Structures are given as structure tokens and as C-alpha cells.
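Missing here is one protein chain; the remaining ones are kept as they sit in the complex.
The chains carry the letters A and B, assigned in the order they are written, with residues numbered from 1 in each.
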Amino acid sequence: MDITRRQFIGGAAATIATMATGMPLGAAAANPTIKYGGSAWLGHYPAYLAMTNGYLKEMQLEQEWQSFGTSSSRMSAVMAGGIDIACTGVVSALALMARGAKQFSIIAIPENFGRVEGLFVKGGVKNIAELKGKKIGVTFASSAHLLVLDLIAKAGLKADDITVLNVPAPELPAAFQAGQIDAAAAWTPQFDLIRKQPGVTLLADDTQFSLYKSFNVTPGPDVLIVRKAFAESNATAVKSYLTAYFKATALLRDHPAEAAKPLMKLTNLGEADQVGAVKGADWYSREQQAGLLKGQYVEGLQKLAELLVAHKQIDKAPAVKDWIDPSFI
Amino acid sequence: MTDMKNATNGKNDSMISIQGISKHYGDFEALQHVDLNIRQGEFVVLLGASGCGKSTLLNLVTGFDRPTSGRIVVNGREVTKVEPQCGMVFQQYALFPWLNVLDNVAFGLKMKGISKTERHATARRFIEMVGLKGFEDKYPSALSGGMRQRVSIARVLANDPDVILLDEPFAALDAMTRQVLQDELLQIYEKSKKTIIFITHSIDEALLLSTRMLIMSARPGRVVTDIVNDLPMPRNAQVQLSPRYNELKSQIWDTVQAEVMRSMQATSH
Partner (left out) sequence: MSSKSPSRGALLVTSATSVLIFLLIWETACRSGLVDPIFLPPPSAILGKAIAMGNEGTLLANILASARRVMIGFLAATAVAIPLGILLGTSVFGRAAFNPILSFLRPLPSMSWIPLSLLWFGITETQKYSIVFMGTFAPALVYVIEATRNIDPLLIRAAQNLGASRWNVMKEVILPGSLPQILSGLKVILGLAWTCVISAELVAAREGLGFLIMNGKEFFQTEVVVLGMVLISVTVLITDLCFRAIENRVLRWQK
């Protein structure tokens, strides 16, 4: 699960230079390059837009975009020092936090995407109990996975009552269409592709997640993280990054059609679908960050960690607030 | 001393009829126009230096190879493919290492479709005949060279071929084993009355075993001398020390000597 975030990082590029591949040490204050880990997931829209619409350049920053297929591979790159800023599904971050990894901090919450992730069914299935004995395809260790587990638990079924299969996101549409699985849980852009298939209905989306009503937390909310070593030597750059970043979220919130155009190159969605995807999320502003990073939302993330423990996805729940760093907002 | 008088007699009871056989490998003339008749029950020894075509001739008789020209008829049937009517005993034994002695000897019978009990019984008889009773369960890797050769002979015998061909079968064995096996072979010959063609380098071996000796020469390969061996059987020590033995030996010696010299000159460049 990726969340696109943009963080403005100003200041010395020296730290980046030592970590980067062949960056000259002399490229000091002028246009430091931030290595961002992204993908076609909507959480990365702000970071992408900040790059394509020149907001980063305005803040004298350059961004190098690297694509990752999974959250875990992205987080591994962060741990190894190859990525400086990334939006990530909090589940991967929580898994690392549960292991006591101190290499990164959470610096912003980009959006809330309750309606672009969900469970699809065919043939007029009305509730999840009808899927007993059938196969659900979902990418394991993702927010969609947790949604499925949560839905099954809420329906009072046992884990073994339904066969949950690990299917990588890009394979889901084809597998579902071919009837190899009876239900598919996906996020955008596969979400949009599956919705278009004939006879398909959306059984539930993230708004049905048990923590959503009380904490407004989806099964795998996005968080924007920064590599601590990078942030310590480039604090100004990080702040500048966030400025450009939230300029992009403002565009996404207020002018979705305009924001959609450059994004189509990232996602390969058609224009209508792209606008729909943009509108499917609530884009937060810079002003909202203070409230999010300190209050109920963090508590919701903590509950999420506990839920993961309950579903045996991670071993223990870390104290989420220990990783939150609101100093850059 | 090219004496073919005995060879061309009795085309009627001929077991092996070699007619105008030539074999070329490119430019190399392995055999040039060999005409030969071997009668049933003869023990023919092919004598000669290396490269004179002895093995080639044997391979043509068994059908392992095709002649460039001419034809071979064995027991009334022309040789067109490999057939068990000419059983071959190889110098390297060629025993199947994954089969024990009993199954090795019974192999040809299995190929004929004979039932297990029957072919095992037959095989045991021949194993006993070559003096290997008690070794039926052993594998070839556990046997000495001499024993392996006996198994090889038993294997061919069990198949009851019309002709038995042996290509220097005892060359790899020590002198004492060789002597024992030569004796055994003679006994088997006397009992079974099979037609045998035997290849050797050794004049003494030829004199000991044969009823007829064909001396061959190389480049091109052909039969130079055809001599009848009239020494009496059994060829005991007395016979081997007799004047007739020496007479025959000296008769052959010069011819063989000359051929060996010729081939050595031809190969030494």
C-alpha cells in the first residue's frame, strides 16, 4: 500500500550525496535531490504532482522518483538508505515499528481514501456470509488484506470458513474475470478496473472497516515518512518539501479535474477514472496535519496496530506516537 | 602359399559363405575381395597382425557392419542385420553390469521370450558347463577377468547360435587363466560341435585350438594363407611337443613374420 507524499526537504544535499549513487558532493544548497519511493497508488499523487507541476522546483528542490511494487520493498529501501521520503501504507511501517526499527519518522498524513478500496463480488452475492467455502483473492500484507480479515471477523465467520488467497495486485483483475477467484479485494487502479467488469458489485469498501466509524481510520491508511538520517541533515529541505506537497494536495482537493491530467501518465487510467480516483480520497491540508498528528487519528492508528496483532499479522503493537514527528509541519 | 583348395570345397554344407567381400572406410581398404567358405563344425582361427581386417571380417559376419561390396550367407540366410545366429564373445566381455551372472547368461533367452523358470534352468546348465556353479548371484564387478569371460561364453552358448565368434577373447587374461579357458573352450567345442571363428595374435593359440587357420595380411586386408590343422585332438602336451606341431608352426611363422614386418614398415614413418 503506497501513499504518495511529498515532503519538502531543503538544505544541504550533502547527506543525499553520500547516500545517492554518484551524486557529486559539491551539489550543496542549490536544488537538492530527494529520492522518493512511489507507485501508481493514489497516495503518491501529491508527490507526483509536486514534481510535474513544478512546485518542488519553486522550493529549489529536485525529486528522483523510484517505483516500488510493494510497501515492504519500499520500506526496505528506506531502511537501507536508498529512499529519503515515501508515502507508505502504515501496515508496513507498523511491522517495522513492531521490530523496533528507528530509521524513519512519520511526518504527515496525506489523505483518507475510504472509497477506492474494497471487496468485489459477482453473481448477486449480498453479504460476506455467502462467500463461505469460496475463494477471495487479495494481496497479502496489505490494507485490503486487513479489510478482508476484518469483514470476515465482523460477519462472525472463522478464518478457515473462506479461502483467502494471496494474489498480487496486478493479477487480481484477470483472475477475478476468469473466475479463478470468487471475490477480489483491491485498491485503485485495480479497484477501478474490476468495478468495470460485467456483473460485478462492490460488496464493501473501507468505510465498512471496524475502525473507520470511530477513528476515521481505514485498514491501511497512508502516512508520509522520512528517513531520519536524511531529515536530521536536511531539516529545511524537508519543511520546504511539505510546502510543495500540500500545495499539491490542495490542487487535488479543490481542482480534481485539473490535477487528474498529469496523473494519468502515472496511472494509465482513462480521464474519467482518474478524476474519480482523485475524488475518491479526502485530501488533507497542512493546517489539518497538526490535529491529525496529535489527536484521535494517532489513537486510531494505535488501534489498528492492535487489530493487526489480533489477526496475527504482526507480533506486538508498537507505541505509534513514538514515531510521529510533527516538527516539520 | 596361397592355398585355397580346402576352402572352396563343399559349398553345400557350408555354414558361412563369404562371397567377394570388400570393406572400405573412405580410402582405407580394410578388406579386399575376400572369398571364403567355412563348413559346419570347423574351428577356424584368423591369425594376423593388427589392422589386417580380422575384426572387420567378424563384424561383417555378425552384421554389426555392412560390406562395401559382396555378401555373406550364414546357414543359408544372407546377413542383412545383427542376428543371434552368430554369437559374439567380445574381448572386453561386454557383460551387463546391472545383471547378475544368472541373468546375464539368460539374457538371450529372455529376448526370445522364454519364461523365467525355463531360461533360468537353461542358464544354470551353461553356468555349470563353464565351471562357475555357485556364482549365479554374483555381479560382474565381483568377478575376475577369467570368470567374466566364462560368463560371456556361457551367455553366447545358452543362446544356441549356429556360429560362435570370438575376438581375441583371452588376450586380456594372464597366461594361466588363458590356458584353463583354452582347455574349456576345446571341451565345449568337442561337446557341442559348433562352428567357431576365433581371432588371435598368437601362433601357439592358433595351433592349439584350430582345425583350420587363415593367415591375413593388411593393406589391403585379405586372406594370405589357408592351412588345415591336422593335429589330433585332444591337443595335450604330447601333441604340443610333437614334430608335426613344429612343422606347422614353422610353416606359419615365416608367413606371419613377413606380414608383421610389412605392416610395421608401412606404419613406421
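Before moving on, here are some points about what is shown:
Here is the rule we use: a residue touches a chain if its C-beta (ideal position, glycine included) is under 8 Å from a C-beta of that chain, and two chains touch if they have at least 3 such contacts.
Here the structure is a predicted model, which means the values were calculated and not measured.
When the missing chain is restored to the complex, the residue among B:87, B:146, B:169 or B:221 that touches it is B:87. Residue A:137 is the one among A:137, A:173, A:220 or A:300 that touches the chain not shown. Although one chain is hidden here, its contacts on subunit A can still be listed: residues 70-72, 75, 79, 92, 95-96, 98-101, 135, 137, 140-141, 163-168, 171, 174-175, 178-181, 313-315. Summarising the interface, subunit B meets the missing chain with residues 62, 64, 82-84, 86-88, 90, 92, 94, 96-100, 107-108, 110-112, 139-142, 155-156, 159.
As a convention for this text, only the chains that are shown with their structure count from here on.
Centre-to-centre, using mean CA coordinates, subunit A is 87 Å away from subunit B.
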